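All protein chains but one are shown at their positions in the complex.
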Amino acid sequence: MSETRFTEQHEWVRVEGGEGTIGITRYATEQLGDVVYVELPAIGKTIAKGAEGAVVESVKAASEVYAPVGGTVTAVNEALGADPAKVNSSPEEDGWFFKIKLTNAAELSQLMSEDKYVEYVKGL
Amino acid sequence: MSLPTISGDRGLDHEEKLIFELGRAGVTGVDLSDVKVSDARLSGLRRRGTIGLPGLSEPEAVRHYVRLSRMNYAIDAGLYPLGSCTMKHNPRLNEKLARLPGFADVHPLAPQSTVQGALALIAELMRWLTTLTGMPAVAMSPKAGAHGELCGILTIRAAIEARGEKRTRVLVPESAHGTNPASATFAGFTVDEVKAPPEGRVDLESLRGKLGPDVAAFMLTNPNTCGLFERDVLEIAAMVHKCGAYFYADGANFNAIAGRVRPGDLGVDAMHINLHKTFSTPHGGGGPGAGPVVLSARLAPFAPLPLLVHDEKGFRLIENRADVPEGAKPFGRMCAFHGQMGMFVRALAYMLSHGRDGIRQASEDAVLSANYVLASLKDVMSAPFEGPCMHEALFDEHFLHGTGVTTLDFAKVMIDEGYHPMTVYFPLVVHGAMLIEPTESESKESLDRFIHVLRTMALEAKAGKKERFEGAPRLAPRRRLDETAASRKPVLRWKAPDLPKAAE
Partner (left out) sequence: MRYLPLTKDDRAAMLARIGAPNVDALFRDVPKSAEAPLSGFDLPEVQGEIEVERTLSQMAARSTAAEAGPFFCGAGAYKHHVPAAVDHLIQRSEFLTSYTPYQPEISQGTLQYLFEFQTQVALLTGMEVANASLYDGSTAAAEAVLMAQRVTRRPKAILSGGLHPHYAETVETVANLHGKVVRAPVVPGRAEDLAAMIDNDTACIVVQSPDVFGMLHDLAPVAEAAHTKGVLLIAVVTEIVSLGLVEPPGHQGADIVAAEGQSIGNGLNFGGPYVGLFATREKFIRQMPGRLVGETADVDGRRGYVLTLSTREQHIRRDKATSNICTNSGLCALAFTIHLSLLGDEGFARLARINHARASALADRLAQVKGVSLITPSFFNEFTLRLPKPAAEVVEALAAKGILGGVPASRLLPADPAARDLLIVAATETNTDEDVAAFAKALTEVLS
């Protein structure tokens, strides 16, 4: 069973077997516009919850992507190098950014569920 | 405009290939009699193979660049209302004088006895800059506004170190030019943004909350980037000084107050002056500029090398730390040599031409023209702040709400109307900002025509005539360009067509 959780900064994390896959939401991509580049973390890097994990760039903006939960980077989505447009076309599937091995799974409980996030976005 | 032509050109508008497509190997537009050279002194490093530079004969080169020039908008050709950029007239006398051999054909390391005229010019410009700003000293070497900011912040850093203190934070208002936080970071400080309140001016309480013993400087643009004078500036300076920090002023908007207000009287410790804005050295498609920094007495000793002194033997440049006069502790060097001499000549020619009365009149006319634009448009466009403004009038996208027209569309239609757009989406503190700086160089007729065009555009947008806004411009050498593609797969140089292009 996987579950997806969301942050107020529009990151999502999907956890399967102690590993979290992280990306940004469709709402975030709509605000950013066409993504032209994603700067990904180094594999093996430890990132604390809320610390900068990646940078996503459109033509006129660069935004930090913060780790929704803390952990050690186990994989990055190399395909974004050649095709950053995946972030726009499939933000919550093919357009994932990086995976981390969670340090503390309890941090997940501080994040929003999908229903809560949908409601949160409606209020923006 | 859709009429096709055989050539692809249209009347006076010509398409133009790249030099790499026009030039041919073996062609040259410079006649030089060839010589043979031995390898004896080349240490085995003689170049192998050709470089691949295309050559053009002189007529081909002249035609190529003249055709390219015709694809550019220019202040000489029309009103250029780019807020924050100060696109005023560039007098041609200044170009002529900058080319005098005694300034233009002088080597920076020629014996100082042979360059007294060039040094005298720098000294005279320094006198004008310090007198106009009411500041005792000026560092001349910074090559642009941002370089001047860096110089000012490094001067502050040195002064703090000399006091034996460690201060790590620089405060910058949210509305500041991007160069401010970038320069402070470049100089090794942490940037802390001061929130912009809805009134468009610095909120004293927010500033007070941020000040502390670890604050090195507060950077403020005044008039600010919303086109407003910071009326609490004296109190701001006092607060900043009280906590032991320095007051840095971004002089980008000095052109609104030159000849009327001396930054030294406002408590400023350091301010760069964009000679290419206030003193009209040409922008040249994005440079070169010059950014001398005026300094308060507290900061003056830390000014970078070189220093210029005058003694019984005449003017003398002090280029090395070993030779500095008593009390001087230069923080370092901003660049090789002595600064942007070519810009200095132009700026001084501008100052001498205007005189103190003309400089004051220019500032007043710039402010008057901006207020005229504001007063003439604020009923149909939306101005986020009450006037009077200083040298630029700020509007936001509020008046376009519900029209389907964006600030960008509005700006691009101006191109079809024969104008360069105003600055858009800056300052960031206003939604869909449109910042208009007409400058003192426009006649009333020119301003009236501009106002008429913008009023009509605003009314058309509100009337739902959005077709012409969508996808504008249509009448320019190019229509909207695909910036996304340019960023995703950067092609930064030409490559021969049989080779794959860069990054592909």
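So that you can tell them apart, the chains are marked A and B in the order they are listed, and the count of residues begins at 1 in each.
As a convention for this text, a residue touches a chain if its C-beta (ideal position, glycine included) is under 8 Å from a C-beta of that chain, and two chains touch if they have at least 3 such contacts.
For clarity, every value in this text was computed on a predicted model and none was experimentally measured.
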Would you mind spotting which of B:286, B:327 or B:497 touches the chain that isn't drawn? B:286
Of B:126, B:150, B:171 or B:381, the one touching the omitted chain in the full complex: B:150
Residue-wise, where is chain A in contact with the chain that is not depicted? 36-37, 39, 57-62
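Please note the rule applied: only the chains that are shown with their structure count from here on.
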Taking the mean of the C-alpha atoms as each chain's centre, how many Å separate chain A from chain B? 38
Chain B-touching residues of chain A, taken from the complex the two chains share: 33-34, 36-37, 57-60, 84-85
Counting only contacts in the complex, chain B reaches chain A at residues 425, 483-484, 487-488
